[in-house]
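For this depiction, one protein chain was excluded, whereas all remaining protein chains were kept in their positions.
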Amino acid sequence: MIIRGDEPEQVRLIKKLYKPGNYFMQGDEAVSYGAIFAGCRFYAGYPITPASEIAEAMARELPKVSGYYLQMEDEIGSIAAVVGASWTGLKSMTATSGPGFSLMQENLGYAVMTETPLVLVDVQRSGPSTGQATKGAQGDFFQARWGTHGDHPIIAVSPTSGQDAFWETIRAFNIAERLRTPVVILFDGVLAHTREFVRIPDIGEVEITYRKLPKNEEEARLPFGDPHGDGVPPMPLFGHGYFTHVTGSTHKENGLRDVYTPEVHDRLVRRIHRKIEQNRHVYEKYEEHFTEDAEILVVSWGVTARPSLGAVLRAREEGIKAGLFVPKTVHPFPGERMRELGKRVRAILVPEMNLGQMILEVERYVNDDVLLKGVNRIGGVPLTVEEILREIRGVA
Amino acid sequence: MIIRGDEPEQVRLIKKLYKPGNYFMQGDEAVSYGAIFAGCRFYAGYPITPASEIAEAMARELPKVSGYYLQMEDEIGSIAAVVGASWTGLKSMTATSGPGFSLMQENLGYAVMTETPLVLVDVQRSGPSTGQATKGAQGDFFQARWGTHGDHPIIAVSPTSGQDAFWETIRAFNIAERLRTPVVILFDGVLAHTREFVRIPDIGEVEITYRKLPKNEEEARLPFGDPHGDGVPPMPLFGHGYFTHVTGSTHKENGLRDVYTPEVHDRLVRRIHRKIEQNRHVYEKYEEHFTEDAEILVVSWGVTARPSLGAVLRAREEGIKAGLFVPKTVHPFPGERMRELGKRVRAILVPEMNLGQMILEVERYVNDDVLLKGVNRIGGVPLTVEEILREIRGVA
Amino acid sequence: MQIRFAGIGGQGVVLAGVVLGEAAAIEGLNVLQTQDYSSASRGGHSIADVIISNEPIYDVMVTRADVLVALHQLGYDTVKESLKEDGLLIVETDLVKPDRPYVGAPFTRIAEGTTGLALTVNMVALGYFVAKTGVVKKESVEEAIRRRVPEGTEEINIKAFRAGFEEGKK
Amino acid sequence: MQIRFAGIGGQGVVLAGVVLGEAAAIEGLNVLQTQDYSSASRGGHSIADVIISNEPIYDVMVTRADVLVALHQLGYDTVKESLKEDGLLIVETDLVKPDRPYVGAPFTRIAEGTTGLALTVNMVALGYFVAKTGVVKKESVEEAIRRRVPEGTEEINIKAFRAGFEEGKK
Amino acid sequence: MPEIYSKYPLIKYLRKEALPTALCPGCGGGTVLNAFANAVDGLKLDPRELVVVSGIGCSAWIASPYFLADTLHTTHGRAIAFATGVKVGLPDKKVVVISGDGDLAGIGGNHLIHAARRNIDITVILVNNFIYGMTGGQLAPTTPFGAKTTTSPYRNIEHPLQISETVSAAGASYVARWTTAHVYQLIESIKKALTVKGFSLVEVISQCPVQFGRRNRMKEPAEMLRWFLRNSVPLAKAKKMKPEELEGRFVIGEFVNRERPEFTEELNRLIDEVQEHFGLKEV
Amino acid sequence: MPEIYSKYPLIKYLRKEALPTALCPGCGGGTVLNAFANAVDGLKLDPRELVVVSGIGCSAWIASPYFLADTLHTTHGRAIAFATGVKVGLPDKKVVVISGDGDLAGIGGNHLIHAARRNIDITVILVNNFIYGMTGGQLAPTTPFGAKTTTSPYRNIEHPLQISETVSAAGASYVARWTTAHVYQLIESIKKALTVKGFSLVEVISQCPVQFGRRNRMKEPAEMLRWFLRNSVPLAKAKKMKPEELEGRFVIGEFVNRERPEFTEELNRLIDEVQEHFGLKEV
Amino acid sequence: MTEEAKTDVEKNGYLVVGKAEGIVEIDVDTFLCKGCGICVEMCPRKVFEWSKELSEKGVHYPVPVNAEKCIKCKLCELLCPDFAIAVRW
Partner (left out) sequence: MTEEAKTDVEKNGYLVVGKAEGIVEIDVDTFLCKGCGICVEMCPRKVFEWSKELSEKGVHYPVPVNAEKCIKCKLCELLCPDFAIAVRW
């Protein structure tokens, strides 16, 4: 049985349960409702601050929509169960924070290698290690990119508000399904625990994507092939009599292990990279404000994008030609657009709740003659409009 | 009891056991002997190809020098035991490969946060996921830098031959002890299993560093202070009656948890970063060949540095002004030297057994007018002199 | 307006913030509510922030509080710096000894007197705050309480809220 | 000189490579020895490479083999492309059917005949190889065998090596 | 690729293109595969009704890729956790985990225990060969006290985990231990395990002649089988023996066989209740 | 920081500057700390001879930072593995792990079992409050069947892990279970556990009034203590009862108390043997 | 505070002392006490009563008003999660 979020029965349940309207809710809840609207019907997780509210909301809501909530014995098992469930056709998710994200890295790599669609929410908290467990941060930017071993691509999106979290979660599921790949949501503890208005739409307003299934026996026999040239193999789900073989070892197009032939490895791993590279249109997303004529560009992401916007607006009021660039898909980084914007501005500020991570990506795309400066804050307290504004004034 | 590798009894044992001379041995064995010479007397690990030979050598040799070999139930437990042992004063090590390295990330971050000296050998194999388990690779370059959650610094060294592995292991221990920090050895499966001559020196030739111990009660009361201004607190070992409190949560100089005060977190995490930043002289190391007049610079590391040198030598024979830059400490990356060299050359080639990782670091330090090109190979087979030479010729 | 509630774990400070936020939401105002607390236990400080505005809100934290409602010395000490010079300080007078001008009452005793439950102190304080500031309507708060408190405890909480409101109106 | 031994797991191909490497090391030559095998089990191919040279060795793998010693069809098929056009091919004639000129003998049968143990086939082949190429001295190999084989099996292995050597001298 | 000539009909359960297996000659893993095929055949199960999950190790290769069903070859130690997701998604299929002692009871021991506790309807066939076979014969948490391995070159100073006993304590519905030499009983136990509703474990003591036998004076597979036969003690008899007497013995038989609520059934029942409670059922 | 006035002499074992603890009013964790101090005092142990290790959770805060000894506050679930390294490095010290059910038997269950198997001389005091307290009251692997938590808002459909029973099966030298209400017996058991050579576990059923009690109709700490007293069954009696009768009961008492070779002793003995064998001993 | 025949209750800074001459002295540290009620509820002799006033923590604390009934079982002292009680004689 495959539960599709757009089945009439599911639509009926959702319509009955979730009246469109504005709700005062936490960011974590917004993620959860986003997941349910996107069709997520399997959640396995392990409690951790500040992601536990996602688990709690899923435990409460999933049974209502015939979905499964599981609490596993740890985060390693959680993502493992999510992968297993995904192969049965369930849209699946887990959520965690830094320590759990570290533990999930091995199996996240497995999901990349086996091309298993799933969504992993990392609600970033102040690290390293246990750090300040109840405080938010943006310190896992590069862990999301490089946390698992070996060459691998990854897609990560990062919401900038509760409302955005609802929609970005849906987008994350759609990307995961479309490209048969895990997608990380780089959320943060500040927004996770912030209550705001979130508009819950009618399910009819939501566009939902499903993974490609094999059209025939032949496609089913090549679970890791590329029959459509888009790098995305149709996924022969378990339980349909396809006798699918799935392994995290290097495998041929038919799924069988071949860990000795260099060409097999090269072909597989490069195709998995190419799949992500050639489908930028599926996931690339950024927001721009006043970039047409900006002289000072603020590049920010996630929770910090919001005070950054406040600061840019204030700077404009003061007559400073400031602009804002917000990558919403942060991995792969929208480098080309960054390069273009970098050519037009005099100074770039990169506010982040960390000691400078996204700035290292920005650095790769901008020339030496642009002043590049981080605006960094650690300790669990978000950057404020005032602080960012001060930095803008400083380079104005 | 603290076992110091330079105690007369230990020196006697080593002199008796290991006669100076050339031995035909695997890279993994060279690492093991290096560790023993450096004073490593505790090893906890979990078998994994291609790192198991390190465990096997340690299991065989450690009892001879009164050291402890432990096999744990997994890699998470292995690095945990290593941290525990380090706090009793034992120089401690673990070794693993990709999947295990992923699992160790959480506790590697704990070691960074608690400033626990230890050495972690990652014998890189061909990933992602289980990939080609018996084949070597260089795909964990950035995982070593960013694998654990939250803002953290890391030091990683990477040997280029069996002989080098012996000495780099000693250097890794010395850095770990000097800076009270974990050090990663980015080794690889090719060299790990390659047998070559390794000269084992007399123990008298080996310079060995030990961690700073508190000089008095006052220093002991501040296990996370900075009494000497070098960012490195003396380490009050367990079992000495200091009543030391150690935590991976944000803590004050006295070790007690304070996870709410932003300044405490900021002070701690920035000092830990500063400790690494301000002590570059302790760990920065690179090799240069023909860089004085090079027009084409090959930048390579680890196992690939060796065919790179072969290729540069051949290119010189052919009259091509090629040079070679080999970071031996790969994290923090020797960026300043890279920047200097980058200014002098026309083209830079970066051969690596991956899809292009160190090249992303190089990119940050060189101008757009330099031709920058990766020479990449995955699939488990090392790059050859001939292949790299071909690329050099291609840009000559 | 930036409002900050400060107390210790167990005083229901976060719930007070959530109810206030919900009340503002009911009135169609822009509102953002956050909190800061010790790891899940009851000894440490507990802070709830509410920003209410007619404009879009860009800050995700209270930067300078217009009102600080302090229910416990520990909470007060933790955040007192954030209250504007001309801000309004409301305190639980038995448990907070402020070092600047304030208004307030023995909210815990009022709670015990009204509902028999010390832990309704949060609603008493909220009532007092609403009476003093008028930032939201009494009725909106009562509706918000009905939505947000555990089933079965609505009336008791509203009772406490009203007691505080009365005290604030004095 | 680049030498490659190829067989299947269980034939002791790696040990042959290691012994040859050690022998070269004993003679003070530069030597580098690597291997490639299936994950710990016996069904798959098993390859051992040895590079012996008077010069420093920069490659960490055999790029073009001067000699290929093939003990099994599977190993042969896996690496036969790497043998130089004018390279020397030595095969276990019962188990490998090469598609190019070769020399060789039924090494397994010789092993069984000499030591009673099929698994000394590696030493037989090594002896044959040394006889044919002379790249290292017989005595060095015998010393290397003593250092490298499990305690108690030195003599049996040397016996097999000598049998192969004799066969190679024929 | 030569044609398979074997007249053994159960070969139909295998992925022929992958044969012969990559396991060593005489590896007990092959016998376990044989026994498993017999059990499936005996129960007349359509392999389309099976999903087989494994971790990493030689024993994890038993079904991956050789058994012709949906097969999920996962990461080291995590097979049961993956299988949990599969079972929840496909509650009507038989989900089977076949993997090694190191994989399931070493690094993966926690998933084993918690799956047993949850009593999820998964059948685990744990191939206990006392060793980490695939990585070259290192100490396992099942290695007998005193035995030699590449990482206990002098002698093992640790005690082996009593897997069946521990999993019984954790709450499984069915637990049995046999050796490969007890192949008839083994087949019967696998059949029972596949039939029981709830978590079931069949621990199979199995020979690794190459990595264990060779270092412990049993080079020939058959020697190991004889060692198993010689040292096996039926559970009933073992209960009357002292711990010292049981040192180095293999207690065989059925440890538990009991009815307890099964996890996926409970989960689906809960969903029903909740939908009932909130009036979500279609009328 | 006000002075501590308490006349209770055992307060000398605590880090006074950190008091009062950050635990909730009536949290059983405080009682466990009290009992542990009593056991240390009763044995006249110098706290310099102790190293206390914990994971993450409210119960992990019992000794970190409150108990005045070398204290290692580690990562979630891994305390026993860290403690293993400490014990090997300091074989003559008493190494104690005090942490929660989720920490030690949930995520960390595998280290628990393997330490028991290895029989390393570590004393584990496992505070079982049926819940993930610190993270706000989510389901734990110890939560009773049917109970409500924030992640089982309708009812828990899983079965709780029988920790003491499972660890006994895995091979510990000493295992006992008490509740905080059985504080005298608890102190005696901790004393025994600290004295026994080998791995020892004292499982303490403990009240979390805030995250467990509140959601399961026991808001007052004392109510929970009375619940413990009402439902406790001594081991001897429990052996005569049926599983159904034991549902929801707490079996208390000593599960095992036996002598087995201890790991660090064996390890040091092995070193001795090896050095002897290679003629490395100084003459 | 209730006055009982044989128990003297006095406050000394954070300390509340109940003395039953010749029998027992029971001390409660109101800085440490969090008012959980375990002592009040579990004392087999109902030695404690709740304070009327709030402590600095904002909680009522136990007052050993009936110290003379104490059987010195020390249960209160041992169960107190906050080391706030000492029973001495």
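To keep things simple, chains are lettered A, B, C, D, E, F and G as they appear, and every chain counts its residues starting from 1.
The rule is short, and it goes like this: a contact is a pair of C-beta atoms (placed from the backbone, for glycine too) under 8 Å apart; a residue touches a chain by one contact, two chains touch by 3 or more.
Please read all numbers here as calculations on a predicted model, not as lab measurements.
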Completion exercise
Result, missing-chain neighbours among shown chains, is D, E
Handout entry: Absent-chain contact - pick from E:T31, E:N119, E:T135 or E:S173
Key = E:T31
Exercise for the section: Just the residue numbers, please: which parts of subunit E touch the chain that's not shown? Expected result: 2-11, 14, 19-21, 23-31, 33-35, 37-38, 180-181, 183-184, 187, 209, 220-222, 225
Practice task
Pick out the residues on subunit D that sit against the missing chain.
Solution key: 8, 11, 42-43, 71-73, 92, 94-95, 108-109, 118, 121
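By definition in this document, only the chains that are shown with their structure count from here on.
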Practice task
Name the chain whose C-alpha centroid is most distant from the C-alpha centroid of subunit B.
Solution key: G
Problem - By count of C-beta pairs in contact, the leading pair of chains - result: A-B
Completion exercise
The distance between the C-alpha centres of subunit A and subunit C, rounded to whole Å, is 35
Problem - Cα-centroid distance, subunit D relative to subunit G, in whole angstrom - result: 86
Completion exercise
So subunit C residues touching two or more other chains come to 36, 38-40, 42-44
Fill in the blank from the handout: Note: subunit B residues in touch with at least two other chains are 49, 63, 73-74, 76, 99, 106, 110, 129-130, 133-135, 247-249, 259-260, 381
Completion exercise
Full set of chain pairs in contact is A-B, A-C, A-D, A-E, A-F, B-C, B-D, B-E, B-F, C-F, C-G, D-E, E-F, F-G
